[in-house]
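Removed from the display is one protein chain of the complex; every other protein chain stays in position.
Letters A, B, C, D and E mark the chains as written, and numbering starts fresh at 1 in each.
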Amino acid sequence: MTENSRYERGLAKLAEYTAANASESHYRIADRLSAIAPDIGRYIIEFAYGDIYARPGLDNQQRALVTLATLATQGTEPQIELHVNTALSSGLSPDQIVEVFMQLIPYTGFPRVLNALGLAQRVFDERVQS
Amino acid sequence: MTENSRYERGLAKLAEYTAANASESHYRIADRLSAIAPDIGRYIIEFAYGDIYARPGLDNQQRALVTLATLATQGTEPQIELHVNTALSSGLSPDQIVEVFMQLIPYTGFPRVLNALGLAQRVFDERVQS
Amino acid sequence: MTENSRYERGLAKLAEYTAANASESHYRIADRLSAIAPDIGRYIIEFAYGDIYARPGLDNQQRALVTLATLATQGTEPQIELHVNTALSSGLSPDQIVEVFMQLIPYTGFPRVLNALGLAQRVFDERVQS
Amino acid sequence: MTENSRYERGLAKLAEYTAANASESHYRIADRLSAIAPDIGRYIIEFAYGDIYARPGLDNQQRALVTLATLATQGTEPQIELHVNTALSSGLSPDQIVEVFMQLIPYTGFPRVLNALGLAQRVFDERVQS
Amino acid sequence: MTENSRYERGLAKLAEYTAANASESHYRIADRLSAIAPDIGRYIIEFAYGDIYARPGLDNQQRALVTLATLATQGTEPQIELHVNTALSSGLSPDQIVEVFMQLIPYTGFPRVLNALGLAQRVFDERVQS
Partner (left out) sequence: MTENSRYERGLAKLAEYTAANASESHYRIADRLSAIAPDIGRYIIEFAYGDIYARPGLDNQQRALVTLATLATQGTEPQIELHVNTALSSGLSPDQIVEVFMQLIPYTGFPRVLNALGLAQRVFDERVQS
C-alpha cells in the first residue's frame, strides 16, 4: 500500500468522526501548526487514522470510548474537548460520554473526572447552540 | 438504600466480571491487605462496583474497555493484569482487548502499549492452561 | 448505616473544611456539573467526605497535607486552588501550605511546585481581600 | 554557609529518619550508584535533606506525610518502600501510614493506593521480623 | 565551596540561557513568588543551575534538549514556554526545537506533542516581534 492510500484511508476514517458543524477540528489544529510543523497533521491522518483507527476489531464508538478514557486520565484538555466532539459524531450520546468519565472515578480519582466533565459540558452546550 | 445493599449490589456486579477459574482476583487482593487495611476491600465492592459499575448508561463490556484504557495509560501493572481478566469475563475477546491497547498508541506512545500487551499475553496464556 | 447518614456525615465533615467566605467551593463545582452529572457531587460528599475524610487515624490538617501533596504532584489546577482553601479552613497557615509544596521539590522537581505556589499565592491574595 | 555544613546538616537530618536496623536505606541506594553517579548521593544529602528537609515550618512527621503522598501518587515503588521506613522512623505509626494511602483514594483512585499498601505491608512485616 | 559561590556559578550559567530581550524569564518567576516563597528562586539558581546545569559531560544545547523533552512529557505549560526560550538562547534553532517534540511522538503520543508545539509557536512569534 502506498503512503497516498494511507492518507486517503485516514481522511475517510477521520470524516466518520467529524460533524459538519464542529467548531473545533483536527483540521484546524493541523492548520495552526502548519507553519512550524507541517508534517504532524499528515502523521495524524496517516498513522493515527489511516493505520490505527482504520483497524478492524473495535467499532468507531468503542474506539471513542478508549480515546476519551486515556485523554481524561492524562488531563490533556484541548484533546479532551476535541474528542468529546468526535465521540458525539461517532454516535455516542452525551449520557454515554458522561458515563465514561464516571467510570474513571475509581481509577483516576475525582479531580481528572471533574475537569473532563467540565470540558464535556462546554462541548455539549456549544453543539446545542450551533 | 443501606450500606448493606450497596455491598450486596457491588458483590453481584463484581461476580459478573469474575471467571470461576480466575487465578487472580479482587478477593485475593483484598485478602492480602485485610490485616493492615481491612476497609479497602469493602470500599472497592461498595463504591467501585456497587455505586459506579452498577450505574446504567454503559454495559459491562464498555466499562471494561474504559477500565483497560485508563490502567494501560497509567501503567499500573497488577491492575492491568487483573482487568484483562475481568474484561475476558465480561465477554470481550482477546482480540478486542489487544485492540484497546493498539488504539492507545497515538495517545500514549508505544512504551505503555508494549508493556500492557506483554501483561495481556501472560493472562491469555494462563487462561488457556487452566 | 444508610446512605442518608453517609451523606449527612460527609456534609458535616466538608463543613469543617469550608470557610464561610470561600469564593470557590465544592458546592459550586457540583452545581456547575449538576445538569450533566448530577451524581458526582453526591459521590464526593458520600464517599470522599463521608467515607474517607471521616475516618479516624489522621486529623483534618494531616489529611489536608496529604491532599495538597497529591494534587500538586498531579498538577490538577482547579483542585489545587480549591484545596489550598480547604487547607486554610482546616487551620493550616499559609506558611505551612507553602512548606508542603517546598517539601515536594526533591520528589517532583521544580515545575509542579512553581505552578502550585502560583495558585496558592492567588488564593492567599483573594482571602486577604475578601 | 559552606557546602560542607550543608552536607553535615543533611546527614544529621537524614539520621532523624533512619532506624538503626533499617534493612534498606538511602546510604545503600547511594552506594549502589557510586560507581556511575558518585554525586547523586551527595545531592540527596545536601539538597533534599540539608536544604529542604531541614527547613522550619513542618515537623518530621508532617514532611513524611507529604513525601508518602507524592510517592504513592507517582507509583515509584523502591522509594515508597524506603519512605514507609523513614515515616516509621519519624514516629508515624503503621496505622497512620496506612491512613495516608487511604486518604489518597479520592484523588488517585484505587490502583495506586493498593500498590502502595502492598509495599507498606512488606515493610511492616520486615520491621517486625528484624 | 561556599553557598555564595554556588549562587554566583548558577547565575553565570543561567545567563548563558537567557536572551537579553526575553519577555519571560526565571527572574520574573522568582520575583512573582518572592513574597510567599522567597527561597525557591535561590534554590533554582544554586541547585538547578549552580549544581546541575554547571556539570560537565553535556553542553548547553544537549541540556536544553533533555529539558524540553521532560517538560513536554509532563505537560507543564509555563515551563515549556520558558524553556523554548532558554533553548533558543542556547543556540538551538526553531527547527531543532520542533524536532525535539516530533521525536517524542512515538513515546508520548500526539496530544502532549501538539500542546508543546502550540506553545513553541507562540514563543517563536514573540521573539520575531520583539
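The definition used in the following text is that a contact is a pair of C-beta atoms (placed from the backbone, for glycine too) under 8 Å apart; a residue touches a chain by one contact, two chains touch by 3 or more.
Not measured: the values here are computed from a predicted model.
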When the whole complex is taken into account, which chains on show are touched by the absent chain? A, B, C, D, E
From C:Tyr17, C:Tyr53 or C:Tyr107, residue that would touch the chain that is not displayed: C:Tyr107
Contact partner of the left-out chain, one of E:Arg9, E:Arg42 or E:Arg63: E:Arg63
Which residue, E:Leu71, E:Leu88 or E:Leu119, contacts the hidden chain when the whole complex is considered? E:Leu71
By the contact definition given up top, give the residues of subunit E that touch the hidden chain. 44, 47-48, 52-53, 55, 57-58, 62-63, 65-74, 79, 95-96, 98-100, 102-108
Subunit B residues touching the omitted chain (full complex): 75, 94, 98, 101-102, 105, 110-115, 117-118, 120-121, 124
Which residues does subunit A use to touch the chain missing from this display? 1-3, 6, 39, 43, 47, 51, 55
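Note that only the chains that are shown with their structure count from here on.
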Upon optimal superposition of subunit B on subunit D over Cα atoms, what rotation angle is obtained, reported to the nearest 5 degrees? 120
Using mean C-alpha positions as chain centres, tell me how far subunit A is from subunit B in Å, no decimals. 24
Could you give the separation in Å between the centres of subunit B and subunit E, each centre being the mean of its C-alpha atoms? 40
Sites on subunit C at which at least two other chains make contact: 39, 43-44, 47-48, 55, 71, 74-75, 79, 98, 102, 105
